[in-house]
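Only one structure is covered here, and it is reproduced in the block below.
Omission of a single protein chain aside, the complex is shown with its protein chains in their original locations.
As written, the chain order gives the labels A and B, with residue 1 at the start of each chain.
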Amino acid sequence: MALALRRKKAGGASQPPPFRQASKWIDERLGLSKFAPKQLSKVFPDHWSFMLGEVTLYCFVILLATGVYLTFFFEPSVREVTYNGSYAPLVGTQMSAAYKSAVDLSFDVRAGLVMRQMHHWSALLFVAAMVLHLLRVFFTGAYRKPRELNWVIGVNLLILAVINGFLGYSLLDDLLSGTGVRVGYSILLSIPLIGDLAASLVFGGPFPSPAMIPRFFALHVLLLPAAIIGLLSAHLGMVWFQKHTQFRGPDRTEHNVVGTPLFPTYAVKALGLFVLVVAVVAAMSGLAQINPIWKFGPFAEAKTVAAVTSASQPDWYMGWMDGLLRLIPGWETRVAGFMIPNAFWGGIVLPGITFTVMMLWPWLEPRWTKDRKAHNLLDRPRDAPFRAGFGAGVLMFYFLLLLAGSNDVLATIFSVSPENITYVFRVLIFVGPVVTYLVTKRICEDLQGTNAHPAAPGPNHLVIRRADGGYDIAHGVHHDDPHDLVVDPNNTNAPAPGEPIDKGPTSKRKPKPKPKPKPKKEVQN
Amino acid sequence: MNERHIAPAFIVAVLCAFGFMVTYGFDGNTQLQGGLLGGAFGGLGVGMILWAKHLMPNEEVEDHRHEMESSPEEQQEFNELIEGAAGDVTRRKFLSRLGLAAVGSIGLAALFPLKSLGPNPGNSLFRTGWAKGLRLVTQEGKPIKATDLEVGGALTVFPDNGEHRNERDSTIVVKVDASAIKPRRGRESWAPEGNIAYSKVCTHVGCPVGLYRENTQELLCPCHQSTFDVLDGARPIFGPASRSLPQLPLSIDSEGYLIAQSDYKEPVGPGFWSRGRRKMEDD
Partner (left out) sequence: MGFGRLLPVGVACAAVALALSTGSVDAADGGAGTPAQAGSQGRDASPTDRPGGAVGSGRENYYVPQDATPADLANPVEYGRSLYVQGCSTCHGLNGEGASDADEDFPPLIGVGAAAVDFYVSTGRMPVNKPMQQYPRKTPVYNGEQVKALAAYITTLSDKVGIPAGPDVPRVHPEQGNLAAGNQLYANNCASCHNSQGSGGALGQNYYAPRLDAATDVQIAEAIRIGPGAMPVYGPNTFSEEEVNSIVKYVGSLQDAENPGGLPLGGTGPVPEGFFAWFVGLGALLAVARWIGTRV
């Protein structure tokens, strides 16, 4: 498809218009005109849920841009300095240069705080959008052949994003994040056989080591972003090359892709989405305070070495791990002087199982479904009730763990003791996912074959009144009329002569205007 | 929807962008900066989306999806290409095995510098800075007399061994009614005049056990709610901690200040693999 742009010739007939000049210049060097038209007319299905991956990508771009700005001001060093900036409660306090540079950025650099907040809010949104994107891919079965590799790359991106987020907010060396780093160190320590050596190697010595902050900086700014960019490029490249999946619909088959061509409309919409993501992040960064490190104070500094604040939680994407640490009772294995500490199970084993199963899922699911064909058409969740139920159950498990990780905050909000919340959650994390699985699976089975929205009122039933006065539901009949239709062949409800007419239960829902008249069922007398 | 409807979005963007420049110039507050940036990007984005949705072609187009799998001929050609060159290598068993050994040993050698990342843990997990005779001092360096704390008081203390305070040495000393203490065997002399000291490093994952519930004499860790009974050797009575907080043996020096009798008798803090394998030396 040639993209003809008609332009009036500028000036005299000898000078081609500027775009043509530029296009020729590039073409002589890169041969762009040969492959650009085909690539620019690539078709992208544009269901709104396909934009979640884009939102994730744009949050990452914001992170890179704001992150670069932050690196110009942040000093990744634990060199001890005395604060002398404009935040009065800290003046004269000893602190690390890292913490001081962050407080200075927040108070004494113009637009510094808004940049810091944009970086942190978009980090939270980055992982949140990634999780939503993962859920969309999961519940629609987009990870099936030929996209298993892309799924694995995606799960690894999630792991890297979570780790990088943790390293990022720990860089600031404030009291809250420092407590979290202590927990991370202890989790490494809990690994059998090699834990003490592993912790010492990663942290550069016993906790808190002066090597921590500079190392975190190198990981957070250099190594992990490079890994993320590499994997992300492969991720996007595969989507480009394999073409995006699409939902079933008119004219859509396994062998075509229906949507909007990339240029111009889809590209403008994608860019517009990017701009709006920045807008939302910027608005949040002005509206809501995040990580007010000046209130927490510095970590492990000379005068506050063993301080801690109540309501110590990690950022939300690690909240589920904190929940595991809180819920697992004090089980510790001790054999012949060797010990497997409590933290090992919640800190290493369960997260390990989580991500391993997640990564292997494209190969695990066919064991049940026996479906090893390639798929380019997506399932709606209701089309795969087991997958939807399983996914919902697992999601509920991690959501409950996330809530359990805030048990002390929940305790103060609801005026309940944290102990009781812990006991309740210990039961709930087993019961909740099972119930969720059963309910979701059932809803999917009920919705199969219909186009009803899951949140819409349930399918209406034809209700038949028996001679003895009881009711039977006629299965498999679905109407669009919101009123239940009661067919009363034996007229058990007919009023006696002279009695006022009983109109029966009235529906509180207003009837939707009918698009076309439906034949009314007659009440037989 | 035409240009007249979309234009205001871009105008808002322009105004907000200039507004941001102005507030930046006057050192405006974060709310204004964020809001104006949001308005600028928002106006631009809304304008772009409206333009794309209403003024650009939006018909659905179909494109053919190529079969991912290559034709048998293409696969054959590719396989022959790789197998040809690779087979040439694998046929030379002697050389290829030596080559593998070279690569393998270099790979192994490359791992060695990782060891320099950190010291051997050695004794570090088994010892703290406490030693016989060292006074208990606060974070500010003030020594504590046995009579300083009120019954029901609690303080964080460190050994008086120099300016640098180490998190591992952190100890919480609590004053209770001496007759209420149920000392463990051998610890009868460790809590003079009701001053009882425990390691502040939680035995779960190492957070400072900073909460003292004075009316029930329990220490609580804020991270994961491990609760320790102060009168019973800091035994964990709730939460994920499985070991009591190590107790620091105290005594009183000639001037009435609290001092340590020795280092802790067991490793402080979270557990690790070889924790039970080394005997703690007495100072």
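Some notes on this structure:
The rule is short, and it goes like this: a contact is a pair of C-beta atoms (placed from the backbone, for glycine too) under 8 Å apart; a residue touches a chain by one contact, two chains touch by 3 or more.
These numbers were taken from a predicted model, which means no experiment stands behind them.
For the chain left out of this panel, the touching residue among A:V308, A:A343, A:L428 or A:L447 is A:V308.
Touch with the chain that is not drawn comes from one residue among B:G34, B:P159 or B:G206, which is B:G34.
Interface note: of A:L90, A:A142 or A:L189, the residue touching the hidden chain in the full complex is A:L90. What subunit B contributes to its contact with the hidden chain is residues 29-31, 34, 49, 53, 139, 145, 147-156, 174, 208, 210-216, 218, 220, 222, 225, 227, 238. One chain of the complex is left out; on subunit A, the residues touching it are 46-52, 55, 88-93, 106-107, 113, 117, 121, 124-125, 128-129, 132, 175-176, 247, 249, 269, 272-273, 276-277, 280-281, 284-292, 295-297, 303-304, 306-316, 319, 406, 408-409, 411-419.
Keep in mind that, in the parts below, only the chains that are shown with their structure count from here on.
Between subunit A and subunit B the centroid-to-centroid distance comes to 23 Å (mean Cα coordinates, whole Å).
The touching residues of subunit A, counted against subunit B in their complex, run 41-43, 110-111, 113-114, 117-118, 146, 179, 182-183, 185-187, 189-197, 199-209, 211, 242-243, 251, 254-261, 264-265, 268-269, 271-276, 278-280, 282-287, 300, 302-312, 322, 325-332, 334, 336-343, 346-347, 374, 376, 407-408, 418-419, 422. The touching residues of subunit B, when paired with subunit A in their complex, are 24, 27, 30-42, 44-46, 48-49, 51-53, 56-58, 60-65, 67-68, 114-115, 117-121, 124-125, 139-140, 156, 158, 163-168, 170, 200, 204-208, 210-211, 222-226, 236, 238-243, 269-277.
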